[in-house]
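Shown next, in structure tokens, is the structure this report addresses.
Only one protein chain is missing; all other protein chains are in place.
Coming up: chain A.
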């Protein structure tokens, strides 16, 4: 992130367009007060996108197979947990740009709006609609309005877990806010 240009819209020479926008791993200068495990950090980095994609699969597959918003959300949240375990709150802050309460709120809002939307069309609250589309290559695609409710659950779970990581993690971390390190050492003996 330190290497990122100040203005992202600044034009980059085409020869450099593929240089990483941020340092992939943090360096020793970054704030760490415990021994780092390079292996763990690299593995976490590599797995992170894959796990997120898998969580989206679970979200979408839930309708017909094992999965759903709750499981998908937990899997995505565990991806963040993995990053946090590897790199601590600094790592978490690097990837989470949105404040977790915002994610929680959006999830809840999506779920509630999905529940209320049928009222506009004269149906009872929480009535669900099913639409079937014929797509040229993919074949038949079935979309249900419940998916939106599941999406709300998914987002909310991610937000809740990341929020807990941010607060419980930060509150118990060496060098974290409100943590008296000397007292901590004393307690730990």
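Everything below uses one rule, namely that a residue touches a chain if its C-beta (ideal position, glycine included) is under 8 Å from a C-beta of that chain, and two chains touch if they have at least 3 such contacts; residues count from 1.
Everything below uses one rule, namely that contacts and distances are computed from a predicted model.
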Chain not displayed: protein name in its UniProt record ("ATP-binding protein", "Multicomponent Na+:H+ antiporter subunit A", "Lactate utilization protein" or "Polyketide cyclase"): "Multicomponent Na+:H+ antiporter subunit A"
Per the touch definition above, residue among A:12, A:56 or A:164 touching the missing chain: A:164
Hidden partner sits against chain A at residues 1-2, 26, 30-31, 58, 62-71, 74-75, 77-78, 81, 85, 89-90, 92-94, 97, 99, 101, 104-105, 107-108, 111-112, 115, 125-126, 128, 130, 142, 144, 146, 149-150, 152-153, 156-157, 159-161, 163-164, 166-173, 175-180, 184, 187-189
